[in-house]
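Since the structure comes first, as structure tokens, the remarks are kept for the end.
The excerpt is restricted to a subset of chains, each kept in its original location.
Per-chain numbering from 1; labels A and B assigned in written order.
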Amino acid sequence: MGKVGILGATGYTGLELVKLLVNHPKMEIAYLGSNTHKGKRVSEVFPFLEPFEVGKLQFEDYENIPPDVELLFLALPHEVSMEIAPRLLEKGYKVVDLSGAYRFKNLEDFKTFYGFEHKYPDLLEEAVYGLPELFREEVKKARLVANPGCYPTATLLALYPLLREASDLILDDVIVVHALSGVSGAGRGLKQHFHFPEMANNMFPYKVVGHRHIPEMEFVANRVSPKGWKVRFTPTVVPIDRGMISTVYVRSKKFDIASLYREVYKDEFFVRVVDQPPKSKEVANTNFAFVYPAYDERTETAVVVCAIDNLLKGASGQALQNANLMLGYDEGEGLKHLVPSIV
Amino acid sequence: MGKVGILGATGYTGLELVKLLVNHPKMEIAYLGSNTHKGKRVSEVFPFLEPFEVGKLQFEDYENIPPDVELLFLALPHEVSMEIAPRLLEKGYKVVDLSGAYRFKNLEDFKTFYGFEHKYPDLLEEAVYGLPELFREEVKKARLVANPGCYPTATLLALYPLLREASDLILDDVIVVHALSGVSGAGRGLKQHFHFPEMANNMFPYKVVGHRHIPEMEFVANRVSPKGWKVRFTPTVVPIDRGMISTVYVRSKKFDIASLYREVYKDEFFVRVVDQPPKSKEVANTNFAFVYPAYDERTETAVVVCAIDNLLKGASGQALQNANLMLGYDEGEGLKHLVPSIV
């Protein structure tokens, strides 16, 4: 059993990792870090985990990680991740970082979109963007994987075949992306507008200009096809606990979009090309991405919809997919059994 | 008191009209038509209306409308409305039609988008599109008002100032519209995917290519500014009962979008230009449209968000606004008192 640890184990992504690892046939949780809850047993904070082995483990502060741990998941704030990642790598741990700290290379963008100066440009250069369907071979060899954001995951999976195989047909370098997210995407921290009585039966766009996930989307889009793509991105929060749907609009000449998408993704277990617009619940509680490609002749626009679970394929599921690759396991271990929830 | 009637009084838009008219200081319900429930008292079908005067009224079939009725609201299927409207006009009633039967002029589009042939091209030509903020003077004089669809209302209110005042700045004739709707927009008819256990905690786009509201949006956009605009439209259903948010994307040169929008709508009571992206709940149960204009320099795109209640400003509230104008009352009668619901 490969030993792994989680730093920031009591946020939503940390908790999802715990829930996944409980059933992982090849990995074992050897360390759970939480500054907020250190010293408590896991089942004190999450009583529903008591039936599982992990329930008896204890949260610890971010020190004293056992030396036989092979890989650490960082479910921490961006700046904390930026600081802590190099130290962990130095000690010989592999790292999957779920924050935004190592997702793109442009230092200027960290200032503009994240508001801090990145201190480790070399490590930034080394970090591998952990979207396995795009960069699987790199992930296998990586010491540090930057786990993609939820919006970029859904968006890039929607764009990838088009950018890779049909970028010559594209008529405009601006890609419009309109995405919807369940509220868990905003994390576990309390905010007035996410207080249940106000968020129930409600929905709203936010950060209409300048959302943090933009540089990440543009960086990867241009790595796939270096033509100066710009992303025009609007996120919207809807009253569901988990789930995400991203719709991308690309002005392009006509082509057989369905065939292209089926071809590109034909060997991917977790990315499925579907015949009908996907429902978020069809992928909730799984690591699947359902991709629906369409072409609108009237407006010469390729429209692609991608649905994922923002906490799984959009965060912790993908982190585990990456960890599997980094430790030499089958990519789907601990993930393939997850059956979509419908009711 | 002006006497009015409703045909199709037991669907969602019919019911909303009843609820509004109960409190209207100048109108009185003199006729409630329902083929499904004819012969029943209103309070048999809707027990919660018993405390109100209307509770004792009876549903009737679509004949025998009292001659002193001045205006009829048609909350009927498209083809039924198409057939019945000319006959009602002939008898001298004014008509506000909530269906799509008289909303645009192009006969071909009826075949393509609605699947039927329009039999009354002359009346189609005469019908006035009932978006009062755009066509108030025409509405006042109209015999037949085609009440706009919910998506077109939110979308056109988002586009209007830009198209009317700044169309020279627009860089592309394709307008991307991504809209979200509460489930009531699909009406009262039962469908498997709207069964509560399946729709709860779920969301999905539908009719990604070729939605029926497209010709209506394009017709009005080109009436405002006849430059061959095309609308690239995606509707998405989200798990709320009522509410709608439409986001429009228009590639354009830079301009002071906030000032323009505030200027154009400065005298409108029901259309409010706001400083933050609106929440659907801020306008739910009211006739308001909250419009949030933004300009994204990075992508040279004007992004405008409009939130409405799909059943009120998107249907029955606007129908009453039109009826007020047609009968010479203040446009806001029976509507202005509606306070937004937040919790």
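By our rule, a contact is a pair of C-beta atoms (placed from the backbone, for glycine too) under 8 Å apart; a residue touches a chain by one contact, two chains touch by 3 or more.
Values in this document were obtained by computation on a predicted structure and should not be read as measured data.
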Entire complex copy count, 2 subunits given:
4
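Convention: only the chains that are shown with their structure count from here on.
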Using just the Cα atoms, superpose chain A onto chain B and tell me the rotation angle to the nearest 5°.
180
Gap in Å, rounded to a whole number, between the CA centres of chain B and chain A:
39
The answer for chain A against chain B in the complex is residues 172, 174, 176, 178, 180, 193, 197-198, 201-206, 208-209, 214, 230-232, 234, 236, 238-241, 243, 245, 247, 249, 251, 277-281, 284, 292, 294-296, 298-301, 303, 305, 307, 342-343
